[in-house]
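For this view, one protein chain was removed and the others were kept in their places.
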Amino acid sequence: MKKKWFTLFVLPIATLLLAGCSFKQTGQSITAVGSSALQPLVEAAGDEFTKENPGEFINVQGGGSGTGLSQIQTGSVEIGNSDLYASQKSGIDASKLVDHKVAVVGVTPVINRKIPVKNLTTTQLAKIFSGDITNWQQLGGPDQEIVVINRAQGSGTRDTFERWVMKGRSAVQAQEQDSTGMVRQIVATTPGAISYMAFPYVDKTVKTVNVDGITPTAKHVTTNQWQIWSYEHMYTNGQPSGLTARFMAYILSDSIQDKVVAKMGYIPVKDMQVSRSLQGKVVEINHEK
Amino acid sequence: MNPRKWDKVATTVLYMISVFIIAVLAFLLLYILISGLPHVTWHFITGRSSSFAAGGGIGIQLFNSLYLLILSMLISIPLSLGAGIYLSEYAPKNWLTDLIRNMIEILSSLPSVVVGLFGFLVFSINMKLGFSILSGALALTVFNLPLLTRKVEDSLQSVHYTQREAGYALGLSRWETVIHVVVPSALPGILTGMILGAGRVFGEAAALIYTAGQSSPPLDFTNWNPTYIASPLNPLRSAETLAVHIWKINSEGIIPDASAVSAGASAILILFVLLFNFAARYFGNKLYRHLTGARERG
Amino acid sequence: MEKYDRSDRYLKPLDDGQHEIALATKDLHVSYGEKEAIHGVSLDFERFKITALIGASGSGKSTYLRSLNRMNDNISGTKVTGQIMYRGLDVNSNQIDVYEMRKHIGMVFQQPNPFAKSIYDNITFAPKRHGERRKQVLDEMVETTLKQAGLWEQVKDDLKQSALALSGGQQQRLCIARAIAMKPDILLLDEPASVLDPISTATLEDTLLELKENYTIIIVTHNMQQAARVSDYTAFFHLGDALEYDETRKIFTRPKIKATEDYVSGHFG
Amino acid sequence: MAEPKDMITVQDLHLYYGQQEALRGVTIDFRRNEITAVIGPSGCGKSTLLKTINRLNDLVPDVTVTGTVKLNGQDIYAPNMDAVELRKEVGMLFQQPNPFPFSIYDNVIYGLRISGEKRKNVLDEAVERSLKAAAIWDEVKDRLHDNAMSLSGGQQQRICIARVLATQPKVILMDEPTSALDPISSSEIERTMLKLKDDYSIVIVTRNMQQASRISDRTAFFLAGELIEYGPTRDIFMQPQKKETEDYISGRFG
């Protein structure tokens, strides 16, 4: 009788705990954690990778750039995904981390489709997001209040946007959303809404605007005519080795860069005509190898 | 207005409130099912999800939800049963017991985000389980334990005291009486509680985002060896559940058919919750009839 | 209520030489929390006799009965002091194994409380748990005890049916069968007939008289005629005290104190 | 108009709880300004009978009643009869004292207040009158605003009597009103009842036969849902006509 109860109570728990502690898995996996903007890209690449290398698996998790950087710093994962340079984030010691720029992503302002505004200047944008312009009328649109939708603080997209548009101005306290999907849905359904998002997320439910007359296209990003863009980083703790190294090489390979990265709306790093440093210094790249 | 008229008015109002509540539920269910079911196909239910292209399914997520549910119930049922029995039968009436009850109640009103973050901190990081089914199951256990314990305790308490006395008077220990007399009598209530708890676990997302993770390896449904990395049974792999998937595609929305997928997934989720409810009702009643001997009479 | 003087009491002593004492309490106090329910009761119960405990509701007779096999242990906040002597041991002391003791001091309650199991399992459940596995012995036990409890004829064809499907009176008789299946030394009955119809009551009383041959029986009842009919001794309880204890005949014909007289003549209760 | 001698007449009353027949064709009448005791073992239907008189059984699901019950010549199961009005005419006292968890004052005036009485002097007066009639005025007059739950069982039961009396019913039904009380409280209630007899018709269900014989004018004996014997109390107790009655009175069962 006692045995029966022992089995019922203790066994499942004990088994599970044992499983958790001393479990040797067959097959191999690495974990990449971080930026939710980068997550779909890495996931897609990981899928392709596993198809070609059965039994080797890339575990991709979101959680935000902050999570990615802090986890890679403590070494609990193999790869930390980030929309930001590690050194931009407080609390991160960037010196031990190795940066792999795997893609470039452009960020564009988006507005509700019902607003007939086609072009904004950087200054106008900055004034909208700092709360100095509050009505579309001031921008040649209809008499409609501007509903500003911002991204969560610390998000990479917001950081990029503020860095290249706001240029030091502080943002007005407004609605903030954690995720691009939510932002898109809100902009699509809320009259007078304006926000910004990475190129891959733009679809027909929202409308992009030109900034200073430049249309938000990949081509304009590659020449830095469209300035609001950033690198997508995958950090490793020290130089990668083993599976991590192979996966990093794989994701930077031409086939993935052309097939997956470009298809999803990111811009392959190799297509860039310029490179931009952490401080914002732009250097043209000579593409003759 | 005289009392009788008031009585009529009040009764009407009460009827209206009841109808309203039923209408709210009917609306919710219909809304979800109508907007979701058209997207549900066999391919959708069993297919792989896609990370950026349209036409992904929810097969793996559904499997993950069920597997995670089973694992967490495997941990939480014995624990809650034991704890419920302790509280109902053994706990002396003193401040310590009150404190324990208090703690359990606080645990039950704990926001699931906090549970999720705690799970992330303790199971994923400190215990080095990472983003895995196991840490998800443990977090769900934390989330589910207080309610199950309470349900077990309540069910045991609702078994009449005379039943216990009958056992004691026959020289049986409290433990034997509880296990062989009280628990069987309370089983319908316990079972109902467990199944309803399962429904709650099934739909929980916030506690899982940081513990079980937001993606799954491409599972190899031909290899059931739990130690293989892509095996469906591997408890250390990460596992995105159905509820998390809904949350994720709603917030990421990079796949073009995000709204269709989330509507379809919601419909499936609701169907399962309905299933759990009806199962709870059916098995609870059946067990009750079985125990009270109505079967023999009928 | 100070109508009756507590010092006005008569408890007939039983001489150990003449009567074999099966169970005795000495200065038994029972309190629930702050409230004392039994204020020092000393009674001796003779072996193979039926003793009735009578008194108005709230007089403490049930509380007293329940303390005899320590059923009150399970109600938290209960404190019992004084001695309950059984086979030369104090039931209240720690050296006694309470579960073993309850096998020998059985109890039947006011409300029928069969387990939610079949009739057969109701009777054999405890013996099985105490180690009796032989099917033949168990079968026999079921038949004998059900016959003794006057239930056999009604249920013999369907021993597998749920005990909860029985009527209240049948359930109570099943409980009695269940109690005597343990072959107890002493049987405590707490108003066992209060839910029974007249015929079942009569059967039960016959059963008790029969059981007396082998068991010492203590019964709490609010039916005085019942007490008069079946018992050899009667104790009258009033407000937590045993005020009078004597042979039943004497209690009902010539009570020695006024309270008893008032009660048996129906002035209150 | 001459009032009929019988306050309540019951004719061929059957009552079913679902399939189970609890009253099997009862015909009985209760007289004005008398105390009628209803005795019988538990489950004989005596409490059920009591609750048909004020239609409290209406509240139990699956109850079917056939036959007629007339109060003052009026069929209380007639379609146009309002159960709420009926219950104002027929007061009831229960086995367990059940004062509301309010003050003594609020308890007593409850019946008046729900009928819309708001004048303070009327309420005050009703409280004093009813508490006096229930023989508890002296004990509680200084603490009318204390919670009624703080009183002893006997006092609570008398508050319940006062609560019934405040609405001035014609009939008072009592369902074992003293079984939960100690001897002294019981005798106080009994004394109160004898006093009330002059103004009210009382039907009391009791298990205490001595009580029935002490206070009632007539006694009805029930067994298994049937009226076995009914007559003046003295006859029932001294020379019962039926064997069952004799058995019961002498305590063969119950």
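Each chain gets a letter, A, B, C and D, in the order it is written, and its residues are counted from 1.
We take it that contacts are C-beta pairs under 8 Å (C-beta built on N, C-alpha and C of every residue); 3 or more make two chains touch, one makes a residue touch a chain.
Operating definition for what follows: contacts and distances are computed from a predicted model.
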Protein name (UniProt record) of the chain left out of view, among "ABC transmembrane type-1 domain-containing protein", "K+/H+ antiporter subunit F", "Monosaccharide-transporting ATPase" or "Phosphate transport system permease protein": "Phosphate transport system permease protein"
Omitted chain - touching chains that are shown: A, B, C, D
Per the touch definition above, residue among A:S155, A:S230 or A:Q257 touching the missing chain: A:S155
Touching residue (missing chain; options A:M182, A:V221 or A:L243): A:M182
Among B:G56, B:G130 or B:P146, the residue in touch with the chain that has been omitted: B:P146
Residue of D:I8, D:I35, D:L49 or D:M92 touching the missing chain in the full complex: D:M92
Sites on chain C contacted by the missing partner chain, in the whole complex: 86-89, 95-101, 104, 130-131, 185
Absent chain, residues of chain A that touch it: 1-2, 5, 9, 36, 62-67, 69-70, 73-74, 89-92, 147, 152-155, 170, 173-178, 182, 185-186, 189-190, 193
Hidden partner interface residues of chain D, rising order: 54, 56, 59, 61, 84-92, 94, 96, 98-102, 110-111, 113-115, 147, 149, 160, 163-164, 167
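As a convention for this text, only the chains that are shown with their structure count from here on.
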Steps in the shortest chain-to-chain touch route ending at chain C and beginning at chain B: 1
Leader among chain pairs (count of C-beta contacts): A-B
Whole-Å gap between the CA centroids of chain A and chain C: 79
Chain D: positions in contact with at least two other chains: none
Inter-chain touch pairs (all): A-B, B-C, B-D, C-D
Chain C-facing residues of chain B, complex: 92-93, 160, 162-174, 176, 180-181, 184-185, 291-297
Contacting residues of chain A [partner chain B, same complex]: 5, 8-10, 12-13, 16, 19-20, 23-29, 31, 33, 36, 39-40, 43-44, 47, 50-51, 54-55, 57, 59-63, 74, 76-77, 178-182, 184-185, 200-201, 203, 263-264
Chain D to chain C touching residues, read off their complex: 41-43, 179-180, 182-184, 186-187, 208-211, 224, 247-248, 250-254
